[in-house]
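Complex shown without one protein chain; remaining protein chains in place.
Showing chain A:
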Amino acid sequence: MITFILNNKTITTPENSGMTLLDFVRYQQRLTGTKIGCREGDCGACTVLVGTLENDRINYQSITSCISPLGNAHGKHIVTVEGTNLKDKLTTAQEAMKANYATQCGFCTPGFVVALTGFALSNSEYNYNNALDAISGNICRCTGYKAIEKAAHQVVEKLEHQKQNSINWLVENDFIPAYFESIPKRLKDIEIADLNQPKGKYVSGGTDLYVQQADHLADNDVHLIAEKDYLKGIKIENGICTIGTNATVSDLWNHTELNTFFPNLKKHLKLVSSEQIRNMASLGGNLVNASPIGDMTIFFLALNSDITIINEKHKERTIALKNFFQDYKTYDLKDGELLKAISFKLPTVHSFFNFEKVCKRTHLDIASVNSALSINVENGTITEANVSIGGVAAIPKYLHDTSAFLVGKTLNSETILEANEILQNEISPISDVRGTSDYKRLLGRQLFFAHFTALFPKQFTLNDFVQHA
């Protein structure tokens, strides 16, 4: 039985754990404030909050309920817009939306309200940019967002200078109803037995599986692994970072040490989906999805990562990620095997890392081409280089030849121009809805150049690589 607290009510349901959380709250609980816009995590109209008990506090995150399996709610506090409502008055987030004309047709509105409420409940610093990130997965077709930006400003103004995440303060200031104060104890008191998991498709975050095959998953047994502890955690030891495959993109985003090692980490990860999706999407899922343009896959390829694979008997094997992918959507994973961890060498003072991605829409879109580079430069000489690129081959591509070519060379524009010639030979883009092959080829070149102008702005500008302007 799946047990959780939905708003202010404890729910126990025998429903299939593969059913979407959205269908459960809308059609079984008749909480119709949670809207259906796209059913693929791309509009945010179905945004709900998931509260997870951590020690004595609840950590709230926003997710799109349309691509989240009901079973992942087990043991959590799920909050829909109705669960944020106060009696006879509006919450601070609701009032901000109303006062600034930030609602027109109203259909996307509950999603925005929930996401803004989630921002108030979150651990992130209360500033305007973080507030925008919180609603980055919410699409509105009516307002043009300017009014919503004003609403976000108003919410931030109310929150600024406040101690983070004090439920009591948020209740007193009309951000959330009073029952939130009782949730930690109530969650603790619920007997959360491990879900009796059937054999079936492994599902972690489900962000891509539910886009592709929601009906199939709802109807068949799924084996949820998002809560499996042995797949969790980010560990840093002896210059090696090991990340459990259940880690979400947000886990990386929030990791203090990783942000020190990769000063642009948040900037890069901001290009990877919206906050709602980052809160769910597991790194392991991104790898086994094997999309030729999987952002995190491209990221880890350039870090020359290894992956650890575990089978049903808990036997482990480790291979290089660049050897994992074999052909379109095929990879080195046998029945019953799971990705357990990703590990890579952390950057040193001599190493530099960059991630680039271009798509029709900069945020919350799938890349036309994405690329990452990690490079070691000592005294002007490249001592190590790993280049990856997506969207230009059947697999997320580690550029063996280009990477090898760079090693031992002097870091100058001639080297980079020559390397591009090799890169162009290594890729074989096809024309599709994300762009023509000519475009992807040109974009591949440009993003390769962009790595160097971004990492070494004093040494390179665009002019060093193209012959005009």
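The rule we apply is simple: a contact is a pair of C-beta atoms (placed from the backbone, for glycine too) under 8 Å apart; a residue touches a chain by one contact, two chains touch by 3 or more; residues count from 1.
Everything that follows uses one rule, which is that contacts and distances are computed from a predicted model.
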{"item": "Per UniProt record, name of the chain withheld from view [\"Putative ABC transport system permease protein\", \"ABC transporter domain-containing protein\", \"Carrier domain-containing protein\" or \"Molybdopterin-dependent oxidoreductase\"]", "value": "\"Molybdopterin-dependent oxidoreductase\""}
{"item": "Residue, one of A:144, A:263 or A:336, that touches the chain absent here", "value": "A:144"}
{"item": "Hidden partner chain, touching residue among A:43, A:78 or A:203", "value": "A:43"}
{"item": "Omitted-chain contact residue, chosen from A:366, A:382, A:399 or A:416", "value": "A:366"}
{"item": "Candidate in contact with the missing chain, chosen from A:50, A:97, A:176 or A:288", "value": "A:97"}
{"item": "From A:158, A:223, A:268 or A:445, residue that would touch the chain that is not displayed", "value": "A:445"}
{"item": "Positions on chain A where the hidden chain makes contact", "value": "30-40, 42-43, 45, 80-82, 85, 90, 93-95, 97-99, 101, 103-110, 113, 132, 135-136, 138-149, 211, 215, 218-219, 356, 358-366, 368, 432-436, 438-439, 442-443, 445-447, 449-450, 453, 461-463, 466-469"}
